[in-house]
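One protein chain omitted, others in place.
Labels run A, B and C following the written order; every chain starts at residue 1.
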């Protein structure tokens, strides 16, 4: 967990009972067909694991995409995880599975990108500090130098990477280098207002989560609050999605809306929107970190 | 109130205390400027009226559009309403107002258009019968003959007006004639799947309310459930709006959404959508009937 | 499906794609322990069934209550269901399971009890007629004779059973007799304002669903709207629950709330409450009919 420089003592300690060192999960994707659940559950049962939650989905029982997430308890799991993964490889091969084994208490390394608005950034940092979000924030990158002051109390490395006109490539080279040095698994665009290049995005397939300040696909592109106000909608929304080469068109992970009315001008919409942007982004990031999100085509399956 | 042929005894009687014969409302639109509220409230106070609710909105304090809706109690109002309106004409002229006086217990005549799905129609009929919606349904028009059976138990005149290819003009002539005979003030398109011609719409400015089965402006046009399912949205919506010449683009009165997930196919979306379509349409119609909706440009002000 | 006397032609036909004659479900309750899912899924896989949805829950991985609901596709299921149940009996015995096999298209027989307010009754009848609720309404029982007119257009047998002071036992004897003749599996109290005796309830364990017009456990007992208005709450609610001997204290199946404010008097609260009462009750009944509700202690597990 991040230790804030200004916070020598732990604040808002994680709630104790969530620490279950013997709880793990097995996450599987493959082509659907008969016998998958039977094979996986038999494997776990034979090794003394007790399945505590299980979610599955098939896009089509007849050869569609199949997704499975099983949470289980197994004494001494931390020491046995590598062995389990190894033993499972026969089943994995037989069904052509993509597999991930993980401990529930696993903490994954993430990077946060931010521009001039700090509400999503702070929401993420708080949830990490409280233990609600199982992440280690390895670094924050911003094209706004003043964000350093927001990040500093949390004791997290901050990198100011300006994006000057005509020099995006140089900035992205620096960003990419920082990300590799920090060995992160996920990039969160927490109101980062620069468009990342297709080449950059291509290196991080389904590993960049963006928050868009509208209910996509309504109001794609620039100035969604202005668009919303002009159209006179009665709800405004926010959308967290994986970023792909086609701006604002990647797989949607989570959305929410808030009621507005004729009294709300554009600044009011912006203010109200913040509440849902940070909630939606935090839920999406949490689900990703807990292996609850699967991408199929341009859509997601979320076991929330 | 409508008396259903099959229901000789009143069912679900209106809740008694809602009947306040001495309660009325004054609804005003004009260009904003100083002194409007003072003039109106002084007028009412001088006549012994007590303002019980008041809503107002200005699009711009400096010469924008101003809207006011005042509900008031005045003993013997039913007999005095015409006189009040007459006395008020000096203020009306001074401020260039558009004015409407009404009794709270006023019941307005409406027509309902429907095609093959009855959920919005039934929701409206039911709310009318319970007294929650202060309307008299003068007639139901459908291009589906089988809707007669839905309407019959409510004792409301039903008219089957087929819309054959190339004969829309003839159908609209018949519809227009029925509407005029019935002296309705409002047309409700309760999942009426025929596009009305601009000429027809032009006769009913801001007096045709449609329910669209998406969260506009997302998924305009045909097959919104298919569009929503393809895009992988996490919420689907419904929109009640005034119909104008530009399909799906009229002033929005009310919207709502419902959460969906990867398990919902198009038929499931359609089924879930019904719940919000009928709720959204009923709210919009109720607000219109109670003079709570004002149109300004392509948007509405709703004093809900 | 019910055929309304006044509706010779089918109205709002069920959406075609929901009819999947080869889809069924297996529902299991037992004490938790290792190997259950493996045994069940192996059984289904060996017979060529493809699991399309699966939900499970355990109240405690170490010997708690375990609940499982698996939906599966199996060609020719209708003819094979009895055979499957028979073959499964060995697993059933080994784990001490309580088991139910059903076809997805199964329609279960229910009775509806109602007093003087028809909104929940009508909501249920509509959803049955549209096919959204897979039930056959075998009869409606009311202590208000005028409800006959509401039920008649749906072509459902209506029984007026008055409950006179001091004669509740006689009324319940008649009700019980009607229920047995109709061979119903579930009783829905759709705003039935008479308290059923413990003896009556004891015959229908977890098979009577009631709608209470408050967010339980707030405002138990009489006049919840008055209580809510007096306390000045900002939300009012509705609760669908199984009825047991302790009034308003049975296992909760579903709840929802709606926002209210200082402008709403008791009649307004009652009017607004109707919308959530009927939605909450309909969801609860639908989940029960689809075997999605399990009772454990005084609580429910709902695989919604």
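As a convention for this text, a contact is a pair of C-beta atoms (placed from the backbone, for glycine too) under 8 Å apart; a residue touches a chain by one contact, two chains touch by 3 or more.
Please read all numbers here as calculations on a predicted model, not as lab measurements.
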Residue among A:119, A:168, A:203 or A:231 touching the omitted chain: A:119
Among B:30, B:51, B:193 or B:268, residue touching the chain not depicted: B:51
Residue in contact with the excluded chain [from B:37, B:161 or B:266]: B:37
Contact footprint on chain B, counting only the chain that is left out: 32-35, 37-38, 41-42, 44-46, 48-54, 56-58, 61-62, 73
Residues of chain A in contact with the chain not shown: 4, 6-12, 15-18, 53, 117-119, 122, 126, 130, 132, 146-147, 149-150, 152-153, 263, 265-267, 270-271, 274-275, 279
Missing-partner contacts on chain C, residue numbers: 57, 215-219, 231-235, 237, 251-257, 261-263, 298-302, 304
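As a working rule, only the chains that are shown with their structure count from here on.
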Identity of the chain that, by mean CA position, is farthest from chain A: B
Chain copies touching (chain A, chain B) - same or different residues, decided at half shared: same
Between chain A and chain B, centroid-to-centroid distance (C-alpha), Å: 43
Interface hub residues of chain A, defined as touching at least two other chains: 57
